[in-house]
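In this view, the complex is presented without one of its protein chains, the others remaining in place.
Labels run A, B and C following the written order; every chain starts at residue 1.
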Amino acid sequence: MTFKYGDAVQQARVRPGMTVGELVDEFGKAGAYNGGSLWQAVNIYERMLRDEEALKFFGLSGAMVPGGMGGIVADLIQRGHIDVLVSTGANLTHDIIEAIGCHHYHGTPEVSDAELCEEGINRIYNIFLPNEAFIRFEEFMQDVYSSFPEDSTVSIAELLNQIGNRLGSGILAAAVEAGVPVYCPAIQDSMIGLQYWLFSQTHNVVVDAFGDMHELIDLCFEAERAGAMFVGGGVPKNYILQSKLMTESGFDYAVQLTGDRPDLGGLSGATLDEARSWGKLTREARAVTVYGDATINLPLLVAATLERLEG
Amino acid sequence: MTFKYGDAVQQARVRPGMTVGELVDEFGKAGAYNGGSLWQAVNIYERMLRDEEALKFFGLSGAMVPGGMGGIVADLIQRGHIDVLVSTGANLTHDIIEAIGCHHYHGTPEVSDAELCEEGINRIYNIFLPNEAFIRFEEFMQDVYSSFPEDSTVSIAELLNQIGNRLGSGILAAAVEAGVPVYCPAIQDSMIGLQYWLFSQTHNVVVDAFGDMHELIDLCFEAERAGAMFVGGGVPKNYILQSKLMTESGFDYAVQLTGDRPDLGGLSGATLDEARSWGKLTREARAVTVYGDATINLPLLVAATLERLEG
Amino acid sequence: MTFKYGDAVQQARVRPGMTVGELVDEFGKAGAYNGGSLWQAVNIYERMLRDEEALKFFGLSGAMVPGGMGGIVADLIQRGHIDVLVSTGANLTHDIIEAIGCHHYHGTPEVSDAELCEEGINRIYNIFLPNEAFIRFEEFMQDVYSSFPEDSTVSIAELLNQIGNRLGSGILAAAVEAGVPVYCPAIQDSMIGLQYWLFSQTHNVVVDAFGDMHELIDLCFEAERAGAMFVGGGVPKNYILQSKLMTESGFDYAVQLTGDRPDLGGLSGATLDEARSWGKLTREARAVTVYGDATINLPLLVAATLERLEG
Partner (left out) sequence: MTFKYGDAVQQARVRPGMTVGELVDEFGKAGAYNGGSLWQAVNIYERMLRDEEALKFFGLSGAMVPGGMGGIVADLIQRGHIDVLVSTGANLTHDIIEAIGCHHYHGTPEVSDAELCEEGINRIYNIFLPNEAFIRFEEFMQDVYSSFPEDSTVSIAELLNQIGNRLGSGILAAAVEAGVPVYCPAIQDSMIGLQYWLFSQTHNVVVDAFGDMHELIDLCFEAERAGAMFVGGGVPKNYILQSKLMTESGFDYAVQLTGDRPDLGGLSGATLDEARSWGKLTREARAVTVYGDATINLPLLVAATLERLEG
């Protein structure tokens, strides 16, 4: 057996005023570790976004909206780069909070959480969210829910669509505007869900847990090819990947940004190669995982990819 | 301000034939890093299990059943140490697979996943699962589902209860036997869910996404105190923690085993102190996080705690 | 190509009062992720310690002595299970501190470090070390150094041997007692080194950086086989591994406990397989890495291995 190896490593060079795309090209010349993977991710994501026959999924996990990453997702929807969004309930909760005019604030993790609690401040690592936001959130959500006809059944995507209809900015609003379905399998596991529980104390509207799955799997069947961008793992990653198990072939493109690690066995840190064994990715799928913090890697990836597409 | 510090670090000592409880006591004498945290976790878990007024939650995330950790969960249920179980759909899927007589196998991550796929083997890091298991799983699941009355509505816990009723071993069977509710908010995101989608192609049974939440929150209201053991993060962690947001007080005990890290902002790696700011834990709650691999830390923790309780 | 897979995963079972060796056997039955690796590590370490022809290296990195793990290393030396120790300077500094009667204390990482500094307390994550220890350390070290003949040259191992000679407990004392050489290539990078700098302000004794390397490489040449146990990475890991580059064959056994990860490219997180490409391990070497916190994994590994050897 003879090993072939690729090009020589070039020492990366940076210069003042270089563009993000130029920086990522330097990552590619160096080609090592996660920097090299990020360059590959841009290559794959560019190719995926240029492929007009490919159905484009986006999986959103982790505290990304509180961390200021929601605007990038909304922009990708507006630019037509997301066909199906699968999110945690928490990201959608915080998207609504911002869209109704409340804010998250820069804070610090070095703090007494017991005292924060007394001050009415909820912490997400170094981000603070005052309780007032949840009071306004409750008003808004109950108002949305109260428009649901009594004794009806609603799917989760329909429920989220009703919410997005009332909003003027953010991910849910952009999705409604663009006609992009938003799936959130674990909707109960969020403030959106707790508000629904409150509403359901006095109303009879059933949320059909499987109400969206037909639509989703039909989309998968119809698509010539499919690609997925995963921010974090969790339910969105698996729900997207498993959606192709029912069709004859897997994803053709996949990019994963995660801070987890594979050796613990969990799906969130699992390599995309592992997904190949399940048939969730095709044998020839272009796929790469970039390990690290998505508050760095997502803006980098998107800015560099857009520079190639539009620059 | 004057800092007080605790006891002197004692160099841990090990000897051949020592019990797991004795080993954990040595972790406590050393008291450093995650070893020290594991000793604290045993202290808290012992106290939580001895507290007869405390409602005991268990959150199960990560590929724990394929990794051979399901038996410990089933045993804890049988011993009466779990009152409410919240799990990912994947762990319950693999629990069913084992309970119907199929097996996971020891494999390796250093392998061609494309070739594994052709061989019909699905990989979970270093664990292999042959496709045959899913064929038998499909038969079993369709048989269970076919017993659901047409045009009815079922909650997720009821659906899982119906499954557990048919099984003779494992987590779901133990839960049915012990009358422990099993919640799985993201049931769609699993093979159990995909089988349900197949079933629903020809049947009309609605799975009510919120059908279990009243029961869960009632349990929270009724409990004098509450404690939670978290293996991994994900939906189970948040769903358990948020269940106390509707009651007047938070959890009194909490232990978290996770391989994630806090600085990425995601819930799975977040400290339990962060949960204090939200009121999900009480101000005085005893809580600790042990960072590491649960295939090591869960058996260690449970063996040492049981030794104290029964030894 | 046909994949063979191993035995079926057995769900691990724990019971009150079980020994550490029995617990590790359960890890082996489960066989997944790092729990499975720890069981393999015990298998390899047992075999290595039983192999009387094998030269046994131990690499010690990370804040292990402040974290209470030094006693296990000293015991392994006394039991004859370490032939060559390579350590960071910091671990030896803290070993001396304990051996001269000072202590590390249980503290907390949630603290104002600026205030700790004013109180004269040095922090190592959740371990506190009062400044007084360094005052007594200075007296002790200057006393040792003052015995070195003026205008002489000393190797690092000789310097450490002189220190160990004056101590009644701990790693350095055990090494002197057992005739085990202690190598510490980066001795300057420690309080031992800073004290030496103070001494050298007024004395002329040269520490020969390469003074020990002949002895080390001779040991490698003479050994029939060789094995290495690595706690952490850093200089000790590389220095041990590279010592076999000059001989015809690499290590036959290797176990690594590390909290790092391979995808960052650094040596500390690198797999032991990577070392095979360099010839540092033989083609057939038995080797395994266990990812996690050594304050848990080292006592587990040693207790289980000793139980097999002596139990």
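To be clear about the criterion, a residue touches a chain if its C-beta (ideal position, glycine included) is under 8 Å from a C-beta of that chain, and two chains touch if they have at least 3 such contacts.
Since this is a predicted model, take the numbers as computed values, not measurements.
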Taking the entire complex into account, which one of C:9, C:235 or C:302 touches the absent chain?
C:235
Per the touch definition above, residue among A:44, A:127 or A:175 touching the missing chain:
A:127
Just checking the interface: what residues of subunit A touch the absent partner chain?
1-3, 5-21, 23, 26-27, 29-36, 38, 63, 65-72, 74-75, 98, 103-107, 110-112, 115-116, 119, 121, 124-128, 273, 291-293, 295-297, 299-300, 302-303, 306-307, 309-311
Residues from subunit B at the interface with the omitted partner, ascending
32-34, 110, 261, 263-265, 291
State which residues belonging to subunit C touch the missing partner chain.
61-63, 66-67, 90, 109, 113-114, 116-118, 121-127, 153, 156, 185-191, 193-194, 196-197, 200-201, 206-210, 213-214, 217, 232, 234-235, 238-239, 242, 245-246, 259-270, 273-279, 283, 293-295
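In the analysis below, only the chains that are shown with their structure count from here on.
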Whole-Å gap separating subunit A and subunit B, where each centre is the average of the chain's CA atoms
25
Take the average of all CA coordinates in subunit A, do the same for subunit C, and state the distance between these two points in whole angstrom.
42
Where subunit B and subunit C are represented by their mean Cα positions, the distance between them in whole Å:
35
Send over the residues of subunit B in touch with two or more other chains.
63, 66-67, 116, 121, 124-127, 273, 293, 295
